[in-house]
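Let me begin by handing over the structure; questions about it come next.
A single protein chain has been omitted from the complex, and every remaining protein chain is retained in its original position.
Here is chain A:
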Amino acid sequence: MYKTVILGTGPAGLTSAIYLARANMEPLILEGPEPGGQLTLTTAVENYPGFSDPVMGPELIDTMRAQAKRFGAQFKTALVKEVDFSSRPFRLEADGLGEIQAESVIVSTGARAKMLEIPGEAENLGRGVSTCATCDGFFFRDKKVVVVGGGDSAMEEALFLTKFAKEVQVIHRRNELRASKIMQDRAMNNEKISWIFNSIPMEILSQNNQLTGIRVKNKETQEEQLIETDGVFLAIGHIPNTDFLKEAINIYPNGYVKVEPGTTNTNIPGVFAAGDVQDQRYKQAVTAAGTGCMAAMDVETFIETNPLK
């Protein structure tokens, strides 16, 4: 049995791991299908304190992982399919590892990319539809691509894609961007990027397994427009990875874990949540790391005050 099991290896889980390993709690960290989380899909990170020069997302994660390992944190690759938090020790059913018992659990499973859920999307995923510009941008050298979304990640994807594509169009459903000023300015000043505002994607079109375009509808005029493109990159937000927890802890209807404000406590004593899985508002690498630290400290207090008999 483990004193604590951490689910997820993004900045939240890894920060928890650093704190708990350093406190001799011998944490087990379970790594899911997207090791390192969203940071591994980004390029230069400019707003993580401690790096006066930009640090690459994957490198930042590798460094955090090495830091946790240095204090003896143990990592295993396994996806948790089911949990039983009804009594202690908690039981987790992990693919490939079988049942794991734990005195406490930190849920830091993060979030996955949201899809548009429109016709043509699912069948073209990996054939022109992508949720990761840094992974797939390479295949669009001298091609035309669109990015759907209006936040910071959409700006980042669009800017990254200008390194490969000859033309990048950003489709956004509102007439103003949600992205931070600095990212907006960068995107607006890039001459390869053009903008289609007030427009909602309706359908992704393909021919012979080759993506050919995206049909969008203008919200004001109701007019539809066909945009010819070779690739569609989605940056419309994320869905927390909580499907396996629905029966076990309190979850908001939109999928985020409910935590007691100012703590990482879920409704089950001994189960804590950190990072994007419980963050509806900030969703930054540094806030994830911050709540990861909080969860680790909450675990320590919990184990001390609630020893298993």
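Just so it is clear, contacts are C-beta pairs under 8 Å (C-beta built on N, C-alpha and C of every residue); 3 or more make two chains touch, one makes a residue touch a chain; residues count from 1.
Assume contacts and distances are computed from a predicted model.
Q: If you look up the hidden chain in UniProt, what protein name do you find among "Thioredoxin", "Septum site-determining protein MinD", "Sn-glycerol-3-phosphate ABC transporter ATP-binding protein UgpC" or "Deferrochelatase"?
A: From the choices "Thioredoxin", "Septum site-determining protein MinD", "Sn-glycerol-3-phosphate ABC transporter ATP-binding protein UgpC" or "Deferrochelatase", the unshown chain carries the UniProt name "Thioredoxin".
Q: Using the document's definition of touch, tell me which of A:T15, A:T40, A:S153 or A:T264 contacts the absent chain.
A: For the chain that is not drawn, the touching residue is A:T40.
Q: Taking the full complex into account, find the residue in A:P49, A:G96, A:P261 or A:P307 that is in contact with the omitted chain.
A: Within the whole complex, the residue contacting the unshown chain is A:G96.
Q: Decide which residue listed in A:P49, A:G98 or A:G126 touches the omitted chain of the complex.
A: In the full complex, the listed residue that touches the missing chain is A:G126.
Q: Touching the missing chain, which residues of chain A?
A: That gives, for chain A, the contact residues 33-36, 40-41, 58, 77, 79, 95-96, 125-128, 130, 132, 135-136, 138-141, 209-211, 231.
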